[in-house]
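Shown here: the complex without one of its protein chains, the others still in place.
Letters A, B and C mark the chains in the order given here, with residues in each chain numbered from 1 onward.
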Amino acid sequence: MDGIHDLGGMGGFGPIEVERDEPVFHEPWERLAFALNILGITAIGAYNADEYRHAVERMDPAHYLAASYYERVLTGAATLLVEKRIVTHHELESGAGGLFPLAQPVAENPTADLKPQTQARFKVGDRVVVRNVFPAGHTRAPRYVRGKRGVVLHIAPAFSFPDGSAHGLSARSEHTYHVEFPARELWADSAGNDESVVVDLWDSYLEAR
Amino acid sequence: MDGIHDLGGMGGFGPIEVERDEPVFHEPWERLAFALNILGITAIGAYNADEYRHAVERMDPAHYLAASYYERVLTGAATLLVEKRIVTHHELESGAGGLFPLAQPVAENPTADLKPQTQARFKVGDRVVVRNVFPAGHTRAPRYVRGKRGVVLHIAPAFSFPDGSAHGLSARSEHTYHVEFPARELWADSAGNDESVVVDLWDSYLEAR
Amino acid sequence: MSNPRRSQPPAPPEARANALAELLDEKRLIPAGFLDAVATNAEHEWSPRNGARVVARAWVDPEYRKRLLADATTACAELGYAGPQGEYMVALEDTPALHNVIVCTQCSCTAWPVLGLPPDWYKSPEYRARVVREPRRVLHEMGLDLPKSVSIRVWDTTAETRYMVLPLRPAGTEDWSEEQLAETVTREAMIGIALVSVVTSRE
Partner (left out) sequence: MSNPRRSQPPAPPEARANALAELLDEKRLIPAGFLDAVATNAEHEWSPRNGARVVARAWVDPEYRKRLLADATTACAELGYAGPQGEYMVALEDTPALHNVIVCTQCSCTAWPVLGLPPDWYKSPEYRARVVREPRRVLHEMGLDLPKSVSIRVWDTTAETRYMVLPLRPAGTEDWSEEQLAETVTREAMIGIALVSVVTSRE
């Protein structure tokens, strides 16, 4: 999904505010929200980390940007606990004494048709291009590298394919690659010529060039 | 600028709410905001329509999405009236009795190096591709057609080139073209094969293919 | 905006709009009557009723229809409709095989003289983001189910052309007057999220 979460390269944002000696959690409810999400993934086992990421991505973009990080965590966890029928939206709003906004529903056909790659197809130094696909559901190839050409720096172990595991599809693992893209390949002349971005991409996302 | 205003194709948005028998303005301040912006462009002559559009685009993305349409109009107009030294931000906040958020500053090097095209280079039926450039300032080529291939349906008269006129650069006019892109060229397999999008593009944005 | 936890809400938009107006007034930058005249014009002169009359004329007058499709700016001016955001207008002809829809993904550009200032739904991020990507679904959600045989062309208003859709004339209106026909044409039909429909008295 080309959602608001896919922020790499978006303009219009201002300075980055750094807080000195920042605590791990600023308020008790942030601590609680963090732990509730871990509970949902592990002790309750209602959803996995890919489903969680996608639930956050499905938040209304205005809510996503207005929310602090732990409000996004809370919204993602609550959305999945409602979708998995552990709690109801009505119960949540009764308990909260007001609106409890959840994320948008999952798309009808969330996954693109990407052929599973059980063997690592690429090696260090290979020149690759990111496939030009537009899955309506979860994917981890950021929009800013779609169709862009890079070079493999490193091969990581096989990991669960997120486009599938976020949508309850059968287990599928693939190697990921650290692929380096010159900044000028990504952003044309507006980028420095001594800068690059390395993106960690599953085998299925890539094609040889 | 790949800003939040460039919304075409972004996922995560919910249903479109249609209000029956909607009035032109819902509240007196909306009516006022509309008229103040026209005042700034015409009677005061402090800025042009391209500068205005860019000022709205420069709003912080969270503010942009949280704001109603006429709050965006108001923010764009106020930002330019401050930047043009007609009013000060301090005066605005004193008068409003609280925060009056303005847009982010214009980028340092806002325009990409696009060669002026004084003559129409394309004719109806020509196959074109949208240049893969990333201006940091105002541009009217939406992100979703960048690098995409289309066909010219219609040639419109020459109009002022917005990437220049939004940044006070010397007058430059170019024809625009109604360029049709098959939906599958834009969004790959996730799109219907009997749909297309027509985008109105200045000559400089295009290359022959 | 970096840290929502610590951000203060802005002053209400009415307080901000009033503050700007008062400041400009103090600096004597507002000609007498200017603001009200501009807004009144927007409320009364720019109206989808104008576009409806253009459509009805095109339905009853084949020569006018030709002129509208060849040069909408001039054809609209014939009926008295011209002005800001109408400097170069193009009419998009619906056919039984092709349905046109208008959007402005980057802001909310609209042909003011014939459509009026646009409604909230047209200006919403939802419509702007979605209609170029999933037009058939968006139209369905908005109540328009097109047969699969009908292709959809979405027009993104990204430059200075301002579009209006020339919808299909509904069946059963052969003997209707131009004035009666104009009454049936909605802004929604001229943007392309609805068809023109009529309840004929004979049915």
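Operating definition for what follows: a residue touches a chain if its C-beta (ideal position, glycine included) is under 8 Å from a C-beta of that chain, and two chains touch if they have at least 3 such contacts.
Treat the numbers as computed from the prediction; the structure is a model and nothing was measured.
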Missing-chain contacts mapped onto chain A: 5-11, 13-19, 22, 24-25, 27-29, 31-36, 38-39, 43-44, 53, 56-57, 60-63, 65, 67-71, 74, 77-78, 81, 86-87, 91-101, 140-142, 144, 154, 156-157, 159, 162, 176, 178, 180, 186-187, 191-192, 194-202
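Assume only the chains that are shown with their structure count from here on.
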Chain centre separation (chain A, chain B; CA means) in Å: 28
For chain A paired with chain C, centre-to-centre distance based on mean C-alpha positions, whole Å: 37
Euclidean distance of C-alpha centroids - chain B vs chain C, Å: 18
Multi-partner residues of chain B (each touching 2 or more other chains): 9-11, 13-14, 57, 60-62, 65, 187, 191
Where chain C touches two or more other chains at once, by residue number: 1, 4, 125
